[in-house]
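With one protein chain withheld, the remaining protein chains of the complex are depicted in position.
Let's look at chain A:
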Amino acid sequence: MMSEKKTVRFIITRQDRPDSPPYEEEFEIPYRPNMNIISALMEIRRNPVNAKGEKTTPVVWEMNCLEEVCGACSMVINGKPRQSCTALIDHLEQPIRLEPMSTFPVVRDLQVDRSRMFDSLKKVKAWIPIDGTYDLGPGPRMPERKRQWAYELSKCMTCGVCLEACPNVNSKSNFIGPAPLSQVRLFNAHPTGAMHKAERLEAIMGDGGLANCGNSQNCVQSCPKGIPLTTSIAALNREVTIQAFRNFFGSDEI
């Protein structure tokens, strides 16, 4: 027993091209203390040999910050979508199953294309317009209490985990998902951003918007940053109710 080397076993769902069928490949790599999924994938990349001892192509994945703030390395690990940088081998049941997130088109292996999320952020105008042809001067002050509150919402890293967990985000619907909705709440809370509040609300009242939420609340359970996504959605529901009344019955608040 003592002489036997400890190993880590993986079952990885792979896909060679965006349009080719997925397949599973098993790997067995030497164990090192404090390993995470990324360092294990790096080990496979260093020595791309599968569990049968055959030489194979290295597994492709995406990564960037390695500290769970960029969202790039999200994948489905043992059935749950999460970031592979903070998924420690010691905390996972083996064999460890890695799959790409199914909500997004696969580029290759574990790498997916999250463009739809960035498109949604554009659709809901998730920014604060401050550019002009002259210096507009300082904007209105934001109370410190509110800034701290908004900071929690600003932790969103567009990782895609909430979209993956949502039963209403799928190929049959065009729901934009919880992440971009919560960003509307964030930017509407900003004193300068609030000047474009109605535009953002009207964007999420459009096709694939807020009304598609079915309240399964998987998003808030799955968010790695603990963002109160369902509270954001309910708060926005109130805002768009008022906005809809304003639009129909008329209001001077434009």
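Simple rule for what comes next: a contact is a pair of C-beta atoms (placed from the backbone, for glycine too) under 8 Å apart; a residue touches a chain by one contact, two chains touch by 3 or more; residues count from 1.
Methods note: contacts and distances are computed from a predicted model.
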Per UniProt record, name of the chain withheld from view ["Na(+)-translocating NADH-quinone reductase subunit B", "Beta-ACP synthase", "Succinate dehydrogenase subunit C" or "Branched-chain amino acid ABC transporter permease"]: "Succinate dehydrogenase subunit C"
Identified contact with the non-displayed chain, of A:L88, A:L136 or A:A244: A:A244
Listed residues A:P100, A:G209 or A:P224, member touching the removed chain: A:G209
Per the touch definition above, residue among A:R32, A:K80 or A:K146 touching the missing chain: A:K80
Sites on chain A contacted by the missing partner chain, in the whole complex: 79-80, 165, 167-168, 170, 172-173, 205-212, 214-218, 221-222, 228, 230-231, 233-241, 244
